[in-house]
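Below is one structure. I have some questions about it.
The complex appears here without one of its protein chains, the remainder shown in place.
Our next item is subunit A:
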């Protein structure tokens, strides 16, 4: 089954990208490298911080463009991957290894099956 692992990080954890650079990226590189070596990665991306986000809504045909993410939450979306594993337990095991599992959270969601032909 395919699952999206959606990584949420606290503001303090996100700040480590700048103030604890080598430890932060070392941990993520090792984690992503282990998933790559396991041959389970199907896609995904890391994201620049929420301050770089632009949110668009269309109301009554009008564009409403705002600075920032769509919702200002305590934990920030830091990135996501899509993995192919046998079951939820296997997906949770990989989620538990994420550096943000102990400093934020990891949402695990099955992906939609492809539309029937």
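Methods note: a contact is a pair of C-beta atoms (placed from the backbone, for glycine too) under 8 Å apart; a residue touches a chain by one contact, two chains touch by 3 or more; residues count from 1.
Here is the rule we use: contacts and distances are computed from a predicted model.
Of the names listed as "Carbohydrate ABC transporter permease", "RNA polymerase subunit sigma-70", "NADH-quinone oxidoreductase subunit N" or "Branched-chain amino acid transport system ATP-binding protein", the one that matches the UniProt record for the absent chain is "RNA polymerase subunit sigma-70". In the complete complex, the residue from A:11, A:34 or A:48 that touches the missing chain is A:34. Where subunit A meets the chain that is not shown, the touching residues are 23, 26-27, 29-35, 37-38, 92-93, 96-97, 99, 101-103.
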